[in-house]
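Every protein chain but one is kept in place in this view of the complex.
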Amino acid sequence: MSSILLVAGILVCAVQAIRATRLLVAALWLAGTSGLLAILLYMLGAHEVAVVELSVGAGLVTVLFVFAIGIAGEEAMDAHGLLPTPLATGLAILPLLLLGWLILPVNSTGYLAGFTAGTADFSNVLWQQRGLDVLVQIVLIFAGVVAVLGLLAEVPAGAREDKVSPAEGVRVPSNKDLLSGTTILFAPEIRNQQAEIPGDHIAEPEQAVEEAHR
Amino acid sequence: MPSIDLTTILTLLTVGFLWIGAVAVLWAGDGRRQMQNLLAAGFAVAAGLAALGLLPLATGQAVVRIAMGSFFGDFTFVPDGLGVFLAAVATVVGSLAVIFSIDYMHEEAQLGRYYALVLFFIGAMAGLVLAGNLLLLFLFWEMVAFCSYALISFHNDDPKAVAGGIKALVITQLGGLGLLAGVLTAYATLGNYQVEYFLANAHTVPPAALAVIAFGFLIAAAAKSAQVPFHTWLPDAMEAPTPVSALIHAATMVNAGVYLLARFYPAFADVPGWRTAVMTVGVLSALLAAGLALMATDLKRVLAYSTISQLGYMVYAVGVGAIFASQFHLLSHAVFKALLFLGAGAVIHLVGTRDMQQMGGLGRQMPFVRNVFVIGALALAGIPILNGFWSKELILEAGFAGGPFAAYVIMLAVAGLTALYTFRTVWLVFFGPPGADSPSRERNPAAGDAPPAMRVALGTLVLGTFVTWLLAGPFGNLLEIGIKGPAFGHVSSTLRVVEEVLAAPTTLIALIVVSLGLAVWYWRAKLPANATASGAAGFRAWFARDGGFEGLNHAIAGLIQGSSEALRTTQTGQLNWNIVGIAGGLAIVLAILALGA
Amino acid sequence: MNLAPLNVALVGVLGLLGIGMYGLLMTRNLIKTVIVLQILVKAAVLALVMAGSAAGQIHLGQSLALTVIVADTIVAVVGLALAIQVRRRCGTLDVQALATLRR
Partner (left out) sequence: MNELTPLAAFWLIAIPLISTPLIYLAGRLQVSLAAGTGMGGGRKLVTANGQVVVATTSATPRTPAPDVARWLGLMALAATWAPFIGATRDLIANGPAKFGLESIALRFDGLSLLLALLALGLGTLVMLFSGQGVSGAAGTEKYYTLLVAMVGLMIGLACAGDIFNLWIWFEGMAVASYLLVGFHHEEPAALEASVKYLVQSAAGSVLVLLSIALILAQTGTLNLEEIRNTAHTTPGLLAAGALLMMGFGVKGALVPLHTWLPDAHAQAPSGISAMLSGVVVMAGIIAILRSLAALAGVTPSWGSLLIGFGVLNIAFGNLMALRQTQVKRLLAYSTLSHIGYILLGVGIGVAYGQPAGTQGGLFHMLTHGVMKGLAFLAAGAFLYGLQPLFESDRGKLTQRSDAAHASPLLISDLAGAAQRYPLVAFTLSLALLGLGGLPPLAGFMSKWQIFVAGFATQNPVVGGLVIFAALNSVLSLAYYMPLVNMLYRQAPSKLVEHGRAIPLTMLLPLGLLAVTIVAIGIWPGLVYWLIEPAGRVLLASFGG
C-alpha cells in the first residue's frame, strides 16, 4: 500500500517537473522525485543505492542544475511545444501501453523461476563481481570530465565571435562577457579569474543576459 | 604446350596493354601531350595486335584461372571464337578511335584523363567478352558502364554532358540489375559462376529460375544495347567527344548487349516467350529509331538513332536464331559506324556545329571526308558490295525463314527507311544548299580536309567497309570454336554466303525496298505535297515525343526527386521531432513483436 | 516473496518512462531536456533494482543501479555544459533556435 502511494508520489513529482514553467522549480520537483524514489528503493531492499540516489540524485544533481540554471539564466519558456500535444501524448502512451501489455503483471511463472538469493554482500558484488563495470565507469567519468572541460573552455577569438545568431537574430554575447562560476570550477586555466557567482541572476533572468552583454 | 601459353599471354595482354596504357598515360601527366598521344596510341595498337594475334588461337578452354574465394568463384578468361572476335572488334576499332583522337583532341585539356578512360573502356570491353565467369562478366559490365559515363560527361563543365552521362549510367545500370538478378539466380541454383558450366547445365535449372535468368539478361542487353524501352540514353550520349561516340557505337558499349544475347542464346532459346520477346525488342527498336533518325537534325543524333536501329537488326537476328548473321552484322556495323562517326567528327571538328541545317555544301570543301562518309553511308543503307549489304541480307533472309512474317515485313520496311534517312543526311551535310547561316565558310575559309592521323583512321575503316564481308567464311569457322550446339549457323565459306545471299529472293525484295527509300528521297519534291505534309505531321508528332519513352524517363526521375524533396521535410532539425522517431520506432517494433509473435 | 511491490514498481517504471518520453517530446528548453533525461534515468534505476529484487539478486541490481546513477550523472553534466555553451553562442536555450541543421 505504501509502495503504491510512493509510486504515485514519484509520478506526481515527475509530472510536476515537466509541467513547471520555471527551470528552478522543475529541478526541485526532480529532486523530489529522487527523494521519493530513494525511499521506494529502500523499501525494495536496495539500501545502499537508496542512499546514493538520495545524495547524488536528489543532492548533487540538483546542485548541478541550480548551478547551470544560474549560469545560463532562467528563460521565459514557451508554454506550447513544437509538437501538437495530442501527438506527443499518443506517442508517449502508445509504447507504454504496448510495453505494459507485454510485461505486466509480474507473475511467478515468467519471473522468479527458482532463483536463489545471492549470498554475496553489496560491496563484494560491486567491487569484485562487477569490478570491470567500475573500471570502465572510471574511464567514463574521466572522459566526461575531459568533455566538460573541453566544452566549457574558452575558444580562440576569431571571425566567428560576436556574430548574429542565424536563428534568433540575437547578438551573441562574446566569451569574455560570460565568464562565470562553472567556467571557473571546471577550466583550470582561468581559475584565478575573479569570480562573480551570479546568484541574483536566477531571480531576474532577463537582467542577467543584459548584464552579460555589458 | 607453347600454343596454350601464347594464348594465355595474348589474352592477358589484350586487356593488360590497355590498362597498363591507361596508368601510363595518367603517369605521363598532362604536361607532356606528345608523350600521352604516343603512349595511348601505342598501347591501343598493341592491344589490337594482341587481339588479332589471338584470332587464330581461339580455344574453348579457360586459359586464366584465379581463385577468388568463396562466394566469388574462380575468375577465368575463355578466349573462344565469339569472345576473341568481339575483343578484336573492340580493340581494333578502339585503337583507330584513339589514333583519330590525336588530331581531334589536340586542343582539349585533361588529355590524360581522356586517354586513360578510353583505354580503360576498351580494356573493360575486351575483358567483358573474354570473361568465362558470370561474376567477372558482371564486373566488366559495370566497368564499361562507368567508363561510358565518365567519357560521355568528359566535357563536365557542360551540364548537358553531365546529364547525358548520368542518364547513360543510370539507365544501363538499371538494366544491369537484370544481369545481376540473372547471375545471382544462376549461382543460387547451380552453385557455380562458370559460363561454360551454366551453358552445359542450363537444362537442369528449374524453369522459373531459368526464365528469371533469361529475361534478366534480356533486360540487361536491351539497356546496354540501347533497345526499346531503354534506348533514350544513347542520343543524349552524343555530348561525348566524337571519338568516344564512335567507341560506344562501334567498338565497345552497345555491342555488349548483343554479345550477351548471342553468348547465352543456346541456354535461353527454349525458354517460353524469350525468343518472341527478343524479336519484339529488336523490331520495335529498329522501327522506332529509324523514324527518329528521319526526324533528327543533329548529325550525331541521326547516327545514334541509326545505331539503335541497326542494333535492332542484330537483336532481331538473335531472336530468330541467326547468331551468325547477328554477329556478322555486328562486325559490319562496327566498321561502317566507326567510319561514319569519325567522318562526322571530322565534319563537326571543322564546322563547329552538329546541326545539319547549318551545314550543306561541305563536299567541295572536304572531299576526302565526303568520300569516306558516303562510302560509310552506302554501307549503312545496304548497297551491294559493301559489307552492310551482305550482313543485312543475311539477317532478313533468316528472319524470313525463321521468324514471324509480320516482323520480317517491318524489318524490310526499316531497310527502306534506313536508305531514306541515310541519303537525307548525306545530302544535307555535303551536297545540299548551304544553310541560311552556315558558319562553315566564314569561320574556316581555308579549312582543309582531315589531318593526317584522322586520315589513317578513316582510310583503314574504308578499307574495312569493302573487305570485311569477304571474311564471312573464316568468321563463321571462328564462331564455332568453343561453342557447342547448332545455333550458330554452320557457315564455312564466304562463297557459300555469297551464293546464298544472291540466290535468295529476299535479297531482291530488300534491294527494291532500299531503292524505294532512295527514290522517295530523290523525288521528295515531286510527291504530292499534301501527302508528305499530313503524313509527316502525324509521324513527326509521334516521333517528336520519342514514342513517349522520354516522357516516361522524366516522370520517373521527377517522381524520385519529388519524393526525395518531400522526405527531406522529415529532417526537421528540431530535437522534439527527432524524439518522435525514437518513440514511434519503439511503438512500431513493440507492436510488430507483440502482434506477430 | 510478495510480488505486489514489484508490480507496483514496474508500473512506476512505465509511468516514469511515459512521462519522460512526453517530456522529451514537448520540452523546448535545453536544461529542462536534461532534467527530463534524469527522469528517464530514474525509471532505469528503479527498473534495475526491481529486476535485481525479482531475480533474487538485489545486490546485483543495486550494483547496476549505482553504476547507472553515476554514469548518467556524468551525461547530465556534459549535457548541462552543452546547454551553457548553447546559451553563450546562441543567446537562448530554446530548441527551436537549434534547428538550423535540417533537411
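Should a chain be cited, it is by its letter among A, B and C, assigned in written order, with residues numbered from 1 in that chain.
Just so we're on the same page, a residue touches a chain if its C-beta (ideal position, glycine included) is under 8 Å from a C-beta of that chain, and two chains touch if they have at least 3 such contacts.
Remember, predicted model here, so these are calculated numbers, not experimental data.
**Q** Considering the complete complex, which visible chains touch the unshown chain?
**A** A, B, C
**Q** Consider the whole complex, including the chain that is not shown, and state which of B:Leu184, B:Ala200, B:Val456 or B:Leu470 touches that chain.
**A** In the complete complex, the chain left out is touched by residue B:Leu184.
**Q** Based on the whole complex, identify which of B:Met105, B:Leu169, B:Val347 or B:Val501 touches the chain you can't see.
**A** Missing-chain contact among the listed residues: B:Leu169.
**Q** Pick out the residues on subunit A that sit against the missing chain.
**A** 98-99, 101-103, 106, 110-111, 113, 115, 128-133, 135-137, 139-140, 142-144, 146-147, 149-151, 153-161, 163-167, 172, 175-176, 179, 188-190, 192-194
**Q** I need the residue numbers on subunit B that touch the omitted chain, in ascending order.
**A** Here the touching residues of subunit B are 67-72, 109-110, 113, 135, 138-139, 142-143, 146, 149, 153, 155-157, 162, 165-166, 169-170, 173-174, 176-177, 180-181, 184-185, 187-189, 560-561, 563-565, 567-568, 571, 573, 575, 577-582, 584-586, 588-590, 592-594, 596-597.
**Q** Can you name the residues of subunit C that touch the chain not displayed here?
**A** Touching the missing chain: residues 13, 17, 20, 24, 30, 33, 37, 40-41, 43-44, 47-48, 50-52, 54-57, 60-61, 64, 67-68, 71-72, 74-75, 78-79, 82-83, 85-86, 89-90, 98-101, 103.
Just so it is clear, only the chains that are shown with their structure count from here on.
**Q** Out of B-C and A-C, which chain pair has the most contact pairs?
**A** Taking the two pairs in turn, the one with more contacts turns out to be A-C.
**Q** Mind checking the centre-to-centre distance between subunit A and subunit B? Centres are C-alpha means, answer in whole Å.
**A** Chain centroid spacing, subunit A to subunit B, equals 66 Å.
**Q** How many angstrom lie between the centres of subunit B and subunit C, each centre taken as the mean Cα position?
**A** About 63 Å separates the centre of subunit B from that of subunit C.
**Q** Distance from the CA centroid of subunit A to that of subunit C, rounded to the nearest Å?
**A** 7
**Q** What positions in subunit C touch 2 or more of the other chains?
**A** Residues 21, 25-28, 95-96, 98-100 of subunit C each touch two or more of the other chains.
**Q** Hunt down the residues of subunit B that sit against at least two other chains at once, touch-wise.
**A** Where subunit B meets two or more other chains at a single residue, that happens at 574, 576, 580, 583.
**Q** Report the residues of subunit C in contact with subunit A in the complex, numbered from low to high.
**A** 1, 3-12, 14-23, 25-29, 31-32, 34-36, 38-39, 42, 45-46, 49-50, 52-67, 69-71, 73-78, 80-85, 87-100
**Q** Flag every residue of subunit B that touches subunit A in the complex, lowest number first.
**A** Going through subunit B, the ones touching subunit A are 574, 576-577, 580, 583-584, 586-587, 590-591, 593-594.
**Q** State the interface residues of subunit C toward subunit B in the complex, per the touch definition above.
**A** So the residues of subunit C in touch with subunit B come to 21, 24-28, 33, 95-96, 98-103.
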